[in-house]
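Of the protein chains in this complex, all but one are displayed in their positions.
For subunit A:
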């Protein structure tokens, strides 16, 4: 059976959920071979094996952390040469897309970014994308070389599928470009204790209607009652009420949770671009004409300062 390379997104050995989703998709077209790089690379093997990786290629050279992007491209290229896979799947993070693109160019392959689904097809993997702020769904394929595809979070279910997951050292020779861009400092993002925005099953967002940084406590309280991540519109981020890392939309994160709750958000096209593929959409907005109501499964026309605390209280009561 053909092998499929899966690039592993991990933090010091802790594998992030989108990578496990990729393993589910990879198993549809072949046998997943994972590539894990940097500090803690070998620690990823157990969980990857549990989810279907037949092999885990690892290299923990310091270059992956010390220089931007290119060392990882060199490693993936080495893995591609060693394995001759049927496809290469990479999580669709900002960095993942850059790595995938450079790899594709080097190995003479086409690239498709931001897939939301992937199936096997007669002429190679058939890739589904959601484009123009989710107003269109397209089916595409790579017509030259080994298909390189980046896949958005929440595009497939995480499934247990125990496999060998044998760890093998990947031998990488770094290119002349590898040390071109030095990382001279790194400030890790502080954890809020809430789920990761792109990975969360539920996202509760606030917009300009929240009207102040302190008021975001109302949004956070609702999020915590549901075990949800917190998102924000660009208007709220630009006003300095919430960090940019939480922005949902075209220039923020793209989310596709089971449930999205928009509070005080009008639903501009650039915001919709980042949340329109959510399964269930709910909005609270005092303007009945707000475009967000065109998307909702359930909407409340009202003041969020009344509705949201009542909702939070009711949820907490029901939870007992």
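Keep in mind that, in the parts below, a residue touches a chain if its C-beta (ideal position, glycine included) is under 8 Å from a C-beta of that chain, and two chains touch if they have at least 3 such contacts; residues count from 1.
Basically, contacts and distances are computed from a predicted model.
Q: Out of "Electron transfer flavoprotein subunit beta", "Lactate utilization protein B", "Ring-1,2-phenylacetyl-CoA epoxidase subunit PaaB" or "Carbohydrate ABC transporter membrane protein 1, CUT1 family", flag the one the UniProt entry gives for the chain missing from this complex.
A: "Electron transfer flavoprotein subunit beta"
Q: Of the residues listed, A:84, A:120, A:171 or A:310, which one is in contact with the missing chain?
A: A:310
Q: Pick from A:46, A:105 or A:239: which residue touches the chain that isn't shown?
A: The one listed residue touching the chain not shown is A:105.
Q: Contact with the hidden chain only, please: which subunit A residues?
A: 11, 68-70, 73, 93-95, 97-98, 100-102, 104-106, 109-114, 126, 130-145, 176-177, 180-189, 202, 226, 244-245, 250-251, 258-259, 269-270, 273, 280-282, 284, 288, 293-303, 306-315, 318-319
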